[in-house]
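Take this structure first; my questions come after.
In this view, the complex is presented without one of its protein chains, the others remaining in place.
Lettered A, B, C, D and E in written order, each chain numbered from 1.
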Amino acid sequence: MILSILVNEGPYTHQASDSAYQFAAAALAKGHEIFRVFFYHDGVNNGTRLTTPPQDDRNIVSRWSKLGEEHKLDLVVCVAAAQRRGIVDEGEARRNGKDATNLAPGFRISGLGQLIEAGIQSDRTVTFGD
Amino acid sequence: MILSILVNEGPYTHQASDSAYQFAAAALAKGHEIFRVFFYHDGVNNGTRLTTPPQDDRNIVSRWSKLGEEHKLDLVVCVAAAQRRGIVDEGEARRNGKDATNLAPGFRISGLGQLIEAGIQSDRTVTFGD
Amino acid sequence: MTTKKFMIVNRKAPYGTVYALESLEVVLIGAAFEQDVSLAFMDDGVYQLKKGHQTKGIGMKAFEKTYGALEDYDVTKLYVDQESMAARGLTPEDLCVPVEMMPRADLGKLMEDQDVVLSF
Amino acid sequence: MTTKKFMIVNRKAPYGTVYALESLEVVLIGAAFEQDVSLAFMDDGVYQLKKGHQTKGIGMKAFEKTYGALEDYDVTKLYVDQESMAARGLTPEDLCVPVEMMPRADLGKLMEDQDVVLSF
Amino acid sequence: MLHIVNKSPLERPSLDTVLQAGADGAILLIEDGVYAATRGNAVEDRLKKAMGTLKVYALGPDLDARGVADRLTEGVTVVGYDGFVDLVAEYKTNQSWL
Partner (left out) sequence: MLHIVNKSPLERPSLDTVLQAGADGAILLIEDGVYAATRGNAVEDRLKKAMGTLKVYALGPDLDARGVADRLTEGVTVVGYDGFVDLVAEYKTNQSWL
């Protein structure tokens, strides 16, 4: 079955991103396909490579990057939500005159249309948030 | 009277940072002194200079920076919370091997002791959060 | 393109959190993709439609008029939960746009009929 | 250094949000600054003290044992709201540390007596 | 003491907890908390009852933003951000019921 996942909260503060990750990993282990993981609202904060969580804690961002790499997942950060919250790739930095980027490997920034498309192309869309 | 303010949520998602800002501005206008504004939990996300909110919307981060500059406010981002969420200055970048920084002008990163000290040194401490 | 039934369920008050505003952005994009988009308002979400938002004092942009503009995007299915309105002392006259009021149980049945439900 | 009465009020369940964990960090720092620190647990905050956290399945670190270690930092005032416990079917035997149960109204009076109340 | 409530009373238990815990002093309703101060809300009677011992304030800019300033429950005093500051100064202790 083709699934998509919507993540509405950032890392650590709410369990949403943790639950979404565990769900994604379980779905992949069962042989389902994940069409897209879309990060919206504060969920865009899952896509920063600048986090340094405590050594004995999980690394939420790099865990997504790794899962994405292993399974060629499409990890999409909503551009409008990212602009409000300061998640930036090279193109965004250039367009908005920012002197640094922080997007993590394996993520890309794109429009909200990617969420609607995910809903259309997937058999199921599951939301995780607060 | 000497006041301190604790901000527990990031910009845009919750009204907490907006309310804290309006409260701070009103307190300063009344002649009160603000000893410190401490950003904890997702509140650390108020301290990124990489946001680009819509043109017709308020710029929460630069508004704090500006108020800080005008009134020499001590805007402190909690280091442990910042590490979990990817808010980085040059010292943090060096210590944690990060290739970029995103701390906004006028903010500094320091320990949670600064919150307790604020509670001790201030006549009142007011919390804004979710 | 395939047309699916998308329902955007709004259960949070406006301004206290950004969800109401950012969910409207989803609605508009869904309409641009020519999907069959409807909106449900339940619990504190019914407050989003309360007319007369004056946001100058809190320094935020009011988005009340976006609800009125939804019709221009062919988004006309706005369902409001009767029980939520009653618990808040609200009547349809208090709202900024015409909506269809329905009992909670009927709204539940309508959800069952959707392809994608996005809840904010 | 001046000693003030700090009360940390915990009203949220553990793991669903990070507040319980990050509020403990405030407690420990408050103790390091030799302040008069107490903790109150109300509403879903009482769940923080429910014993037997097994977090392996959700991939998070359990912090239950930190409550047990508070005594080592001379943090011994843990107040639990009776009404919140009752609504959740919990008794003191269900908790991981000894606490003082008190009626909500008494806890309210205790708050009045504080210098700084930090609520998470 | 000053109890600051920023949550809608039908969405979170914060206000009810305050009403049961707060002996005297004042409640300031801000953000989504201001809905508690509107006529016809399910908590209206509980709030009015509490007014015997607690003063109830609501933040005007938050009432205005939500379009409910004209539905204010009788007995509630509206303040601006400057009044918010005054209330914080007036009471030795304040607590935000997040």
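Everything below uses one rule, namely that contacts are C-beta pairs under 8 Å (C-beta built on N, C-alpha and C of every residue); 3 or more make two chains touch, one makes a residue touch a chain.
These numbers were taken from a predicted model, which means no experiment stands behind them.
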item	value
Selected from D:7, D:21, D:40 or D:60 as touching the chain missing from the view	D:60
Residue numbers in chain C that touch the chain omitted from display	9, 11, 42-43, 83, 104-105, 107-109, 111-117, 119-120
Hidden partner chain, residues of chain E it touches	10-13
Missing-partner contacts on chain A, residue numbers	1, 3, 8, 15-16, 19, 22-23, 25-27, 29-30, 32, 123-124, 126-130
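Convention: only the chains that are shown with their structure count from here on.
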item	value
Mutual neighbours - chains that touch chain C and chain E alike	B
Chain pair, D-E or B-C, that carries the greater number of C-beta contacts	D-E
Chain separated most widely from chain A, comparing mean CA positions	E
Relative to chain C, chain with the most remote C-alpha centre	D
Chain C-chain D separation of Cα centroids, rounded to whole Å	38
Distance from the mean Cα position of chain E to that of chain B, given in whole angstrom	26
Per-residue multi-chain contacts in chain C, two or more chains	15-18, 58, 60
Chain A residues counted as touching two or more neighbouring chains	12-13, 41, 57, 80
